[in-house]
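Left out: one protein chain. Kept in place: all the others.
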Amino acid sequence: MSDPSNLSQLGRPAAPAASPEQAVLERVPNPHPGTVYLVRFTAPEFTSLCPVTGQPDFAHLVLDYVPGDWLVESKSLKLYLTSFRNHGAFHEDCTVGIAKRLIAEIMPTWLRIGGYWYPRGGIPIDVFYQSGRPPTGLWLPEQGVPAYRGRG
Amino acid sequence: MSDPSNLSQLGRPAAPAASPEQAVLERVPNPHPGTVYLVRFTAPEFTSLCPVTGQPDFAHLVLDYVPGDWLVESKSLKLYLTSFRNHGAFHEDCTVGIAKRLIAEIMPTWLRIGGYWYPRGGIPIDVFYQSGRPPTGLWLPEQGVPAYRGRG
Amino acid sequence: MSDPSNLSQLGRPAAPAASPEQAVLERVPNPHPGTVYLVRFTAPEFTSLCPVTGQPDFAHLVLDYVPGDWLVESKSLKLYLTSFRNHGAFHEDCTVGIAKRLIAEIMPTWLRIGGYWYPRGGIPIDVFYQSGRPPTGLWLPEQGVPAYRGRG
Amino acid sequence: MSDPSNLSQLGRPAAPAASPEQAVLERVPNPHPGTVYLVRFTAPEFTSLCPVTGQPDFAHLVLDYVPGDWLVESKSLKLYLTSFRNHGAFHEDCTVGIAKRLIAEIMPTWLRIGGYWYPRGGIPIDVFYQSGRPPTGLWLPEQGVPAYRGRG
Amino acid sequence: MSDPSNLSQLGRPAAPAASPEQAVLERVPNPHPGTVYLVRFTAPEFTSLCPVTGQPDFAHLVLDYVPGDWLVESKSLKLYLTSFRNHGAFHEDCTVGIAKRLIAEIMPTWLRIGGYWYPRGGIPIDVFYQSGRPPTGLWLPEQGVPAYRGRG
Amino acid sequence: MSDPSNLSQLGRPAAPAASPEQAVLERVPNPHPGTVYLVRFTAPEFTSLCPVTGQPDFAHLVLDYVPGDWLVESKSLKLYLTSFRNHGAFHEDCTVGIAKRLIAEIMPTWLRIGGYWYPRGGIPIDVFYQSGRPPTGLWLPEQGVPAYRGRG
Amino acid sequence: MSDPSNLSQLGRPAAPAASPEQAVLERVPNPHPGTVYLVRFTAPEFTSLCPVTGQPDFAHLVLDYVPGDWLVESKSLKLYLTSFRNHGAFHEDCTVGIAKRLIAEIMPTWLRIGGYWYPRGGIPIDVFYQSGRPPTGLWLPEQGVPAYRGRG
Amino acid sequence: MSDPSNLSQLGRPAAPAASPEQAVLERVPNPHPGTVYLVRFTAPEFTSLCPVTGQPDFAHLVLDYVPGDWLVESKSLKLYLTSFRNHGAFHEDCTVGIAKRLIAEIMPTWLRIGGYWYPRGGIPIDVFYQSGRPPTGLWLPEQGVPAYRGRG
Amino acid sequence: MSDPSNLSQLGRPAAPAASPEQAVLERVPNPHPGTVYLVRFTAPEFTSLCPVTGQPDFAHLVLDYVPGDWLVESKSLKLYLTSFRNHGAFHEDCTVGIAKRLIAEIMPTWLRIGGYWYPRGGIPIDVFYQSGRPPTGLWLPEQGVPAYRGRG
Partner (left out) sequence: MSDPSNLSQLGRPAAPAASPEQAVLERVPNPHPGTVYLVRFTAPEFTSLCPVTGQPDFAHLVLDYVPGDWLVESKSLKLYLTSFRNHGAFHEDCTVGIAKRLIAEIMPTWLRIGGYWYPRGGIPIDVFYQSGRPPTGLWLPEQGVPAYRGRG
């Protein structure tokens, strides 16, 4: 992860990386260090590839984290998520993997991800991961993504 | 179709027929002949088979009709719909075919069907058919089945 | 129907009649005669009996009418609807019959009824009837009762 | 478009084409030729690229058509839509273009498309196109995709 | 359960088994062993038979589990659920039984199932089972399936 | 109605009138005279008294009008509606009467009112009135107030 | 309560009892004794009488229980609920009383009831009762019945 | 509070008191003393006056309580709430004050009130008060009143 | 309006103009000239000032138009809407004025605007304007913005 003083993507035209490995996650200092609060990103425009068939998969992702020393810079987060466009990954692995990458990069106090995948074979899969028990004193609303209904 | 005076299924244990062809649709006299009104059946428990793969398909069906001389007897309708359980049919053909069978059997003044099929390949198909322009003076509310949303 | 000058039920304790035939529908003069407007009653607490099994049936009824010389007195309407509690009637017949009784009693310019019955055999029946084409210049919103969903 | 007797994609592993131009739309004979009915496909997993920035765009597409001699084969439709993944197109042009391609390939009696694009700059764009006045006697429900709400 | 190295159903045409007993549940290694996370499958297309009358029953099922060493292979799960199509089972027994079979096959750290059955006699039954207290540190969102409304 | 050049209520503390008769409706010149457009006021805080029992009644009112030479000044409209607080009126009469008063005061090209009253005896009454056929070229969306549901 | 080996109502025509006291609740052995799970019945078609006025009351009831040795037989439950049709009871007493009767008859490990009554005087009453703290390890979703809204 | 044996308002015409101070809250014996259960009243028709401007305020109130020896008699509760019609009170004070009056009069085991006030200056205020920690063993569902949305 | 060949704002940092008069609306050639289709922009982030009090007003705007020779360039549209931030305008005038400005600049075949303003004094105002009858053959879905509810 880059040093926050020389962000390479914010405020400039920046192409998505060719793969998650190549994507650069950037960070900025937490303006309220020592304060326990939650930041939620909702990313309804996520797509990756099925590692078996190569067909596109789609998901609605919701990321919650409690900043430690850093905030994730949001444009770099968007570009990181975009970098899965040509990347093959199973739903369970992909969702948990995004969380682990973010943990490694921004070292949050705590983080969780909800991955709400579009149905395959008529059956959607959701994946819910958190990095441990939420910190004491945190206000942690449910993500509240509506249940999948099928039809009717 | 049977004569209404000797209904074979109403008020008795009656097993579904093995196929739509074998299913017996029964009818009773319209208690308000000459009155233009609409009857709507909502059948959210419909299933048939994919004619190519043999895998089950599911649909939420809504049937609207304007009775002529006859009402369809509702238990026989349910058994008729149940008879598709082991029957292979494409969505478009199945939906329109149910309408045509009912038209042939109960000779309604007018009839329509909405077939709201569960997604395959992430893409649901709906089929909307009516037997012609609705009769003058009919009150014909929309079926109002919610749009398919995917996730999020 | 009673003369409006001596309402027998409004503002007094009044027991429901034992049957629809015995129920007295009362009326009061239309305060805006000659004005085309719509009155809607929503009665979600309707119950009658199945004429075959004697088991209770339930419906959510919505009545729309354009007053002529009279308004239906609302307490007598409620008692009339309550009088179906021990009355056996098929869904289609019951719904249309309520409309026809009201037409006979209050002679509206126009009337319609939507009967939204609770499911039997997993399949609810709705019945939609109107007394003819709506009058010119009438504003006639949809009843907008949500579609039956089953589960999920 | 291929001859329906030798479908190249249905029931076989089939990779999406590299571009819409290369994608092959396939068709099968309409099982109810001469009957006016509507077929609706809902495709909530559509993505293309912004022709200016190269960034991904996302849309929820709903396609309605009245078959003429042909039905579109649904797997080939899915692969066609998938072929936009690396294709740059403006929202208005892309939506109308999909409709025109389908019209050219399956020669429907009538067709329309609703393209519901995800917001850019906080403002989503929807595009609504139809090939002309709907045919007489067609039952044509609204697509009913919920309005964009922003937050709150 | 099969060894994961020779999956018999994934990526091949595979017919559903004739009964749950004959259905083969397959598994793949958990890509994040030792990580506590939740996987949710939503299966709105489930049907079985009433063991008394032989009539079809329908349910919307939601399965949540915390993987141990294995993930359930999703195609085999779908085929397992499909194998109930000609199987007679009471709602309570069927729902809990599916959970117990999965527990036996994939040995999850924890599992729960919500079975949301379509109404019979106007009264739907829901069944909620979990294998014990959820593991410490798990994020476990509610399933959030809407309450049954009847009509109105 | 007052002359627009000396509005008595706008931008000053102004107490509601003691009765509708005493309330002063004020008007301002239409900034787009000759343009056909619709103005909608939604007033969910309306209350009056039952003329028989003196008990409070409540309604959610929606007023739509096409301005002629004048716009209704919105603060005076609010105070006019507030003046019903101690006024006895039947639902049908009250709703239509508000419309007629506004027509007399601001002489709109066209006007309609929807009065959605809270239930009495478990049965809510809605009243829908318009002053005639809507003008040609007007865009007139439905008011879209949700149907009354009772419980469940 | 009857012995489960000779159920008197299941699978036969059975009339509702004339009063709750006369109604026979039947039971069948729990197919998963020793397993902690929840069974939910949703009964949106409940009606009784006001003990003061004799007017009908309506409620939407939701019953949750953890079976001990017995399951309640669902047809007998339905007939028991139907037996309140001519029975006078206050909302609070009726709701809690149903719970206590079921506890006495089927001796569940735990039970709760939510009674959601239709409004009287514009104010609905809900009653929530449970037999004690829920058992350890139980999964107990909220009933999630929507709040009463009045109008608008 | 009156002795329950001579209720002054139930089953008789009764005018609202001129002020909350003059309103008489009546009570009846709890039919299930010693049982911990919750009673919820939803009163969407509440109005009072702004103590500064004298303008009407409106609120949707939800009252939950666990009865001790007494139930509040619901008609007297309605009349009590109605007595605020000409009473000036700030939102926070009014909401908490209603709770405290009820506690003084019916001495419940526990009580809470949610006051959901209509917006002023575009910003609605909600007030949530309870008399202490809920009693052990109580089932206490959320009130579930939807969040204020503004527009869109 | 600028010539489309030298767009001044697209793809560059561009500050909003200080007033609507100074804002530059830009346009690009319609890629489907001669085709009747609808473009919808939803702008939930609109704010202006009250011309009397100087206090901010907020609106959710939805713009529909049928392109003639030009499409409005979406970034310039956003900047135009942003230019109202320090501009005083009454709701009715502002909404219709935006439509007229767009008509003058991009000369569409047809255009309409729905302005859904946040409540003032508890009463929101909506304004609906269109430039005339919609063109023949246009598909014109309702905007479907939910009705204002107040509370509850």
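Lettered A, B, C, D, E, F, G, H and I in written order, each chain numbered from 1.
Convention: a residue touches a chain if its C-beta (ideal position, glycine included) is under 8 Å from a C-beta of that chain, and two chains touch if they have at least 3 such contacts.
Given the structure is predicted, the values throughout are model-derived calculations rather than measurements.
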| item | value |
| --- | --- |
| Chains on display which the left-out chain touches in the complete complex | A, B, D, H, I |
| Candidates A:V24, A:V39 or A:I103 - the one touching the absent chain | A:V39 |
| In subunit A, positions touching the absent partner | 10-11, 30-32, 35-45, 60, 62, 67, 71, 74-75, 77-78, 136-146 |
| Touch list for subunit I against the chain that is not drawn | 13, 15-16, 44-45, 47, 53-56, 58, 82, 85, 118 |
| Where the missing chain touches subunit D, by residue | 44, 58-60, 116-120, 122, 124, 145-146, 148-152 |
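Here is the rule we use: only the chains that are shown with their structure count from here on.
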| item | value |
| --- | --- |
| Pair joined by the larger number of C-beta contacts - G-I, F-H | F-H |
| Whole-Å gap separating subunit B and subunit I, where each centre is the average of the chain's CA atoms | 45 |
| Where subunit I touches two or more other chains, by residue | 44, 60, 119-120, 122, 124, 142-152 |
